[in-house]
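Quick one: structure below, then a few questions.
The complex appears here without one of its protein chains, the remainder shown in place.
What follows is chain A.
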Amino acid sequence: MDALYTLFIAPFADFGFMQRALIGSLMLSLGACPVGVFLMLRRMSLSGDAMAHAILPGAAAGFLFYGLEILPMTIGGLIAGIIVALGAGAVSRFTIQREDASMAAFYLISLAIGVLMVSIRGSSVDLMHVLFGTVLALNNEALALIGGIVAVTLVCLVIFWRALVAECLDPLFLRSVSRLGSPVHFIFLGLVVLNLVGGFQALGTLLSVGLMMLPAAAARFWTVRVEPMCVLAVLIGFASCIAGLLLSYHASLPSGPAIILSAGVVYFASILFGTRGVLRARIVHHRHRTA
């Protein structure tokens, strides 16, 4: 019993920074994982990655002017992300170019600007910090920010749920009954940016997309409905955060990658053992019903 306590409870009970890391990452999962499910279902999984790069110059600008302060970096990242999301979304909606191409173009430009800005003043250590984050250094300000982002995300998801599902399932139908198609698309892109920005203080710009996509991708192997898929993704996100933080604590590993790798383990397990996974598909094939 004592061993279990030392293993699982003590790190969080004894250290304030671990508690804050736990609260922050759990809140992040609550918002980012459902958003990730919709990103995946819209076949925009890689767009999340692109967006994560895209917010770099904004964060870098905040960093250049104010140092490692969370608010300027967050607001900067938010602005950069929204410009790229709106720009890429608008190009794909109003020209013949598909969103994948316009997104690639916008984020590459944005990323180049970001790297340029960081390299003008900072050292590569600073860049590493922006790119990979530090979940163990979350202060109360950061926690409040993440809490706000999660609240906004959940409220938006609840309000726009039906429109979001319709826009994914049958966009042309939605356009024929309502004018909400384009607004919903942009609101959704806004949520993606918001959650990535929320995540980058904790996990960094590159890994925050991991917490968004990996639980979603894993949940896809277990269910054929959207609602359970979102719930499951959140639960997988929770489990990954807890496991990652403990791993990081006991094995002295960097916390961000530990969380994402935990989610990665769940993903591979899901591929193999999920109800729609590889093994199940192989086994069930031997037997079939009469109708």
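Definition applied: contacts are C-beta pairs under 8 Å (C-beta built on N, C-alpha and C of every residue); 3 or more make two chains touch, one makes a residue touch a chain; residues count from 1.
Quick note on the criterion: contacts and distances are computed from a predicted model.
Q: Since a chain is absent, check the UniProt entry for it and pick the matching name: "Ferredoxin-nitrite reductase", "ABC transporter-like protein", "MoxR family ATPase" or "HAMP domain-containing protein".
A: Missing chain, per its UniProt entry: "ABC transporter-like protein".
Q: Just to verify: which one of A:T6, A:S119, A:N139 or A:S178 makes contact with the chain not shown?
A: Candidates A:T6, A:S119, A:N139 or A:S178; residue touching the omitted chain: A:S178.
Q: In the full complex, which of A:A10, A:I75, A:A137 or A:V165 touches the chain missing from this view?
A: Residue touching the absent chain, from the options given: A:V165.
Q: Since one chain isn't shown, list which residues of chain A touch it in the complete complex.
A: Touching the missing chain: residues 41, 159-160, 162-163, 165-166, 168-178, 180, 220, 223-226, 229.
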